[in-house]
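Beneath this line is the structure, given in structure tokens, with notes to follow.
Complex shown without one protein chain; remaining protein chains in place.
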Amino acid sequence: MTTSIERRNALYGNDVACYERMVEIREFEKITNAFFAAGSIRGTTHLAVGQEALALGIASTLKPTDVLAGTYRSHAIALALGLTPHSVLGEIMGKATGCCGGVGGSMHMCDTSVGLLPTSAIIGGGMPIAAGAALAFQVQKSKNVGVALFGDGATNIGAFHESLNLAAIWKLPVIFICDNNIYGEYSRIDKTTPIEDLHNRAESYAMPHMAIDGMDIHAVRKGLAEAVECARSGNGPTFIEAKTYRFSGHSRADQALYRPDGELAMWQKRDPLLLTEQDLIARKLLTQEKIDLIKSTTEIELGALAKQVEKDPEPELSAMFSNIYTPKKVSK
Amino acid sequence: MTTSIERRNALYGNDVACYERMVEIREFEKITNAFFAAGSIRGTTHLAVGQEALALGIASTLKPTDVLAGTYRSHAIALALGLTPHSVLGEIMGKATGCCGGVGGSMHMCDTSVGLLPTSAIIGGGMPIAAGAALAFQVQKSKNVGVALFGDGATNIGAFHESLNLAAIWKLPVIFICDNNIYGEYSRIDKTTPIEDLHNRAESYAMPHMAIDGMDIHAVRKGLAEAVECARSGNGPTFIEAKTYRFSGHSRADQALYRPDGELAMWQKRDPLLLTEQDLIARKLLTQEKIDLIKSTTEIELGALAKQVEKDPEPELSAMFSNIYTPKKVSK
Amino acid sequence: MTAMRVRQAIVAALADEMRADESVIIFGEDIAEAEGVFKTSEGILEEFGPLRVRDTPISEMGFTGAAVGAAMMGLKPVVEIMFIEFLGVALDQVVTEAAKTRYLSHGTLSVPMTIRASAGSGLGFGCQHSQTLEHWFASTPGLKVVMPSDAQSAYSLLRAAIQDPDPVVVLEPRILYAERGEVETGKIAEIGKASMRTTGSDITIVALGHMVNIAQDAIQSAGVSADLIDLQTIIPWDRETVLASVKKTGRLIVVEEAPLSGGWGSEIVATVSAQLFSSLKSAPFRITTPDVPVPFNGGLEARYAPTSDDVARQIKHALSQSGAPEPWWVVEGVPR
Partner (left out) sequence: MTAMRVRQAIVAALADEMRADESVIIFGEDIAEAEGVFKTSEGILEEFGPLRVRDTPISEMGFTGAAVGAAMMGLKPVVEIMFIEFLGVALDQVVTEAAKTRYLSHGTLSVPMTIRASAGSGLGFGCQHSQTLEHWFASTPGLKVVMPSDAQSAYSLLRAAIQDPDPVVVLEPRILYAERGEVETGKIAEIGKASMRTTGSDITIVALGHMVNIAQDAIQSAGVSADLIDLQTIIPWDRETVLASVKKTGRLIVVEEAPLSGGWGSEIVATVSAQLFSSLKSAPFRITTPDVPVPFNGGLEARYAPTSDDVARQIKHALSQSGAPEPWWVVEGVPR
């Protein structure tokens, strides 16, 4: 069986692997959506369709020893960072095979072997934690970086402000990545936020900042690489605003009817899969046939996997009582 | 006996009255300091020596129907807004005659007859409250404004960020006044905040902003009048940074030894009392003799008052059980 | 009487209050245009317009605090906290500001605000979105906290909360939003007053929110004669009703959807034990969730909150033995 770290390592320097992973995410979210609609997934789900380039740009730039604190919308970043579709879907379905043993659910992904800290379902929850991880790296004199990944809506919460200020004043090796998909739940960003270019908020902390095209994996990598270099060399944090779009509704059954006509269609022209396909064909790394094959294979494989996960064991009753406190060491 | 509202009304259009009030504040804080040192005041006190021009500039510009949410450092603004020295000192000494009946203490001033909302001892506590008061004015279609008065250190707390954003997106008639006295407790602002001109943080909310000379009552009035006009005419909030200096330590017995040599002396050259005296003399509204008289009279009067307050009754035991819930109306 | 879902009862209460009193305004995340993520403000924006009905940024501290300030100025704001956990970023404004405003204004200001928040487990939202968290508000003079158990109480308590001159937190059991019940509109509850779901002679059962329904099922299946007290207000709770009932029955069980250690039920048991020591025929005790985070998995989550089977078992125990029964996880000896 492939491990998370193997899946992660497969991405470095391999644009085709990155593309395949993007397809995997896209197909994966289709399954999640279908399963949710069919009632086989409890609670809620937050899809990241349309935001695959950002996830892969991050995963193929960070090292597995860097850490990332994400949100309830983390299927894509989890798969990108290396978690297996099995462990992600298992978690979403509450199976013992899930990355959290089935007690976390769709909003709670985690795999420390590839640097994914437990994702938080609280807006802003992960930002000070990423800064804190970076503080540890600074104190430990390691070269790792911390990353906080969060939405546009999250830039209005107090923790955002405090985290950026703290990171700036302590010059922490942390990168704040705002996935600006223009919506927070059902509210368009302009209804809740008086400025459009969120990255400019970094000025309040004298922090370097940039906007990047979140639909283009190369743009993501380029911007992030610069920020990572800055952080690793002791020059402190960066705020990156990735302009993306949420192709699906916010969560669960949301049909996103509040979106203006044509907005989705416009963004779909910049579908990250499409852009990557064009790029890879142009660079002669893939052909249309190969692309079709990747898609159909992925669909078949994930379909088969989904059937398997459905049959996976449920967690034991003891799982409910485990991992609350750290077990006492047997000897010192 | 003079009421708060009478004391407030005395200030409008009367620069000499404003100056006298500044002297009153200065002398008042001397007494507070002495009483605290002598052990007749419990807990803590936060003096506002050196920040009198800001307090008077605010009090003589706002209307008594406007409201202000302040902090633990509110002796000066309370006296300026109209509270009698008796009710302020009474509160500081825990007397039944205090503005809060003696159960609040030095950090908790309040007098709604002149628009002083209960001051909060929690950093950032008053900012959303001021915005909320402004929201009420907006809904009620009154022309009043809300004001939040807070320190430089408070610009690093989450509530600051959330309040400014909310005020901006809803165009609330609220004015955020940052009393930038360069220190938060014992930390110089540059140790905690990566930018110097705090008012620029308003850019994050597309909010008008300005820096004003907080030592000069005219500068305060001018800046604030502009902001008030903007708010009253429905054009939303403004962020004002008043550059001031804390002549005393942070609180209690703090000697402020952490300040660089010469810093205090430099700022004392711009002592708001001094600047106002020079101005009033130049405008022939006062003479040096008159000034000396004001000072000595104030000193004598407040000294006498202090003796009286010392003998004021303590609150009854029932005060501890009162004003927790609103009494039920006897009939509907 | 009209049959409606709990969420519709909430809408009705909001609308009735907004019609009766124009100082009532509501705001929260996605409550206006989207009508609330749980559809608890359906039609409100349309009827009352954008001045009184507002979507907020994701800023719980900011907008909760704004409600405090607006309430000081005479409005009656109702804010929605989508999941009660989100008050973890804004508790200060509730506990340290709102609850102390009357005290710190020497009685000159009241804070007639209402905080509505969905609470509780059972829907697969995971451990950061499934708690009840009543204890965050305990020991806070100045605050009131209520929790409805059905459509009628959802309506009546919310109206009472909005009319109340002091800050009130309304914890709405999320699991009940879709449940139907008969509602007499216009009926307003009295905050601080418990309601008797069933009356009986052998035992007193005190419960809150959805646990009232669980307890009622248990009483039925155990076939016992019980006073089932729907507490409705947790702070300040109805000592009189509870004490009178236990005086009569001599037995007390509290059924609680929160981890054992330190939940609100301990307050009831402790007070009854102190006040009615010699009237008690058997040990008063709580039936609670185990001391664990709320698990996501459906099978596990179904065992998290007290079930009617388990409550029935413990009721029977209480009627036959003087000592308290063991919780299910001890009985079953669940390995850790």
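Each chain carries a letter (A, B and C) given by its place in the written order, and its residues are counted from 1.
The definition used in the following text is that a contact is a pair of C-beta atoms (placed from the backbone, for glycine too) under 8 Å apart; a residue touches a chain by one contact, two chains touch by 3 or more.
Bear in mind the structure is a predicted one, so any value in this text is a computation, not a measurement.
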Touch list for the missing chain, restricted to displayed chains, reads A, B, C
Based on the whole complex, identify which of A:V23, A:I41, A:L54 or A:V67 touches the chain you can't see. A:V67
Out of B:L11, B:A53 or B:A154, which touches the unshown chain? B:A154
Pick out which of A:G50, A:G94, A:P128 or A:G249 touches the chain that's been left out of the picture. A:P128
May I ask which residue of C:Q8, C:S282 or C:N297 touches the chain that does not appear here? C:S282
Touching the missing chain, which residues of chain B? 42-44, 94-95, 100, 102-108, 120-124, 153-154, 156-159, 184-187, 191-193, 258, 314-315, 317-322, 324
For chain C, the residues touching the chain missing from this view: 61, 85, 88-89, 91-92, 95-96, 100, 103-104, 127-128, 133, 135-136, 138-142, 235-237, 258-271, 273-275, 277-278, 280, 282-286, 291-293, 322-324
Chain A, residues in touch with the chain not shown (by the definition above): 67, 69, 99-101, 103-104, 108, 110, 112, 117-118, 120, 122, 124-125, 127-140, 146, 158-159, 161-163, 165-166, 169-170, 322-326
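Criterion: only the chains that are shown with their structure count from here on.
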Chain with Cα centroid nearest the overall Cα mean is chain C
Taking each chain's centre as the mean of its Cα atoms, which chain lies farthest from chain B? A
Would you mind pulling out the distance in Å between where the CA atoms of chain B average out and where those of chain C do? 40
How many angstrom lie between the centres of chain A and chain C, each centre taken as the mean Cα position? 36
Chain A to chain B: how many Å between their CA centres? 46
Would you pick out the residues of chain A that each touch at least 2 other chains? 156-159, 191-193
So which stretches of chain C touch two or more other chains? 56-57, 59, 61-62, 89
